[in-house]
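What follows is a single structure, and I will ask about it in a moment.
Heads up, one of the protein chains got dropped from this complex, but the rest are sitting where they should.
First chain written, first letter: the chains are A and B, and each begins at residue 1.
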Amino acid sequence: MTRPLLTKDELEPTRLRWRRPRLRLGRWSSPLGITGAAVAVLWIIVAIIAPVIEPHDPLAQNLAILQAPGHGTLMGTDELGRDVFSRVLSGAGVTIPLALLLVVMSVLIGAVLGAIAGFFGRWVDELIMRITDLVMAFPTVILAMVIAAALGASLLNAVLAALIVSWPSYARLTRGLVLALRQSNYVVSGQLLGFSPLKSLWRDIAPNIVGPILVLASLDIGTAILLLSGLSFLGLGAKPPTAEWGSMVSDAIQNFDSWWLGLFPGLAILTIVVAFNFVGDALRDALDPKSNTLRGGGLTL
Amino acid sequence: MTTMPVLTASDVVVEYRGRPPLRAVDGVSLAIAAGEVVALVGESGCGKSSLARAVVGIERLGSGSVKFGSDEVPVLGIRRRPLALTGMQMVFQDPNSSLNPRRRVGDQIADGVRAAVLRGDAGSDPAEWLERVGLDPTAARRYPHEFSGGQKQRIAIARALAARPRMLVADEPISALDASTQTSVAALMRSLCLEAGAGMLFISHDLSVVRRIADRTLVMYCGRIVESGHTESIWQNPVHPYTRALLAAIPVPDGAGRLPITPLEADRLTWTEKIPDALERTAS
């Protein structure tokens, strides 16, 4: 018996089959995704080892003030005589862990509430969805500002404010995915076999929705950094003398002629946000069952 | 039938909200005994799938009642299904969505075994079930996407039967399969059900396959049963005009090149007729 020339999957032209999403590193290797991942990993390493590699104490005011880059410092000094390079490195250690914490928390809260809403439906669904509507009705940044201002300026309060505005998108996404899967034959089959609601959710639904949630989360890390920096920029986050990118850019406005004060923390924000976006895009492509067939060379007519 | 039927449906009505509301099933009664294969045939949109889903409890009944043994079948909701009702299982049309793509097929069949054990069964080996549907027992460690459509359907059948059901409801279980495996999978379902002493409600639009496996046949049109009874009696001598049109439209694969008979538009009006003689036909 010879092997069939082609498996069915490759020759089902009219139907796009839903495939088990798999991460295949081979296809994951879009140049942008790799670059993004490299930059993101680099920044995370910097965030961890910042205290070791800083050439100067980021808080010490012991250098000549407002010195342009090159005179003994890599990125110049600020109006209080602190080393900008050291402060940018130290800022990574402040912002990145908080952004990751923020995203993890919003995924947890959003996914749990969304799954409950989608699975149990009725008034539970109604209640949770109205709350998300309420939050999402306001522009994200403005609402976060209001909450942060009400809580008082501190980095942790900024994270809390950002959390309040960012979980609803996960709740929405999860609810939609759960709703769609609830009707699927294998979930119904499980219920017919006497699965309890929790078992249904855990066994049949959860493993099949992590992919899209992961993608949204990775795309959201950049947004989270931007939001936290933005709040600090507005004076609602990190308090001086903490080296935080947003507040550094904000300080730079007072010394507009010293371009290096704003440029370097700004670049830091830019690179990491773009990097995480690339990672998220690549992840989405890699997990998308449709692009899977496309790139696998299958028929998509 | 002297024994008490496993499944009894009386005056089942299924309606879908809308303007006007769509009455998909319009007062259907049926009873299926243990070890009996009953086919439900009809064209798309006749309500046969709605009836199947209502019988299992996936669809809410507009009115009427469905009993599994002596238990009322509840609507499948958030609550865990009562233990006794895991004795009714279902096989769906699309094999690709019938299995959880993220779990090994052996584990999924084991779910069926567990349901049987909870009802007091001694338990069985998932690999053995794979063998009984003609698959390699070592395939238990593999994931659904590694199988073809026909194989996936057989795994879904194995999972349903592993729960040792007394009643199996199959909603177009063969129409997504290749023609060459349709009859054999249907026949396999019949033999496994008979072996287990379970009743089966087999929904299909393919009458020629149904003829090979069903003891009794129900012909459905526009939400109603128009003709019912012994399969061969219906096939040999259809009474209702709809059954006649349906049978005449099936191409005969004898190579003679005969065109199947197309019903006239005017005939369709007679198809909703109620003909009492066409119901409950016995073997003759």
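Following the convention adopted for this analysis, a residue touches a chain if its C-beta (ideal position, glycine included) is under 8 Å from a C-beta of that chain, and two chains touch if they have at least 3 such contacts.
By our rule, contacts and distances are computed from a predicted model.
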Options "Potassium-transporting ATPase subunit C", "Gas vesicle protein K", "Succinate dehydrogenase" or "ABC transporter ATP-binding protein": UniProt name of the undisplayed chain: "ABC transporter ATP-binding protein"
Selected from B:Leu51, B:Leu135 or B:Ala198 as touching the chain missing from the view: B:Leu135
Residue of B:Thr86, B:Asn100 or B:Gln182 touching the missing chain in the full complex: B:Gln182
Touching residues (missing chain, whole complex) on subunit B: 43-44, 132, 134-136, 148-151, 178-188, 190-191, 205, 207-209, 211-213, 245-246, 248-263, 265
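The rule is short, and it goes like this: only the chains that are shown with their structure count from here on.
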Euclidean distance of C-alpha centroids - subunit A vs subunit B, Å: 47
Residue ranges of subunit A touching subunit B (in the complex, touch as defined): 7-8, 17-20, 119-121, 184-186, 188-197, 203-204, 207-208
Subunit B residues within the subunit A interface of the complex: 56, 58, 76, 78-81, 83, 85-86, 88-90, 92, 94, 96-103, 108, 111-112, 114-115, 118, 143-145, 148-149, 156, 159-160, 163
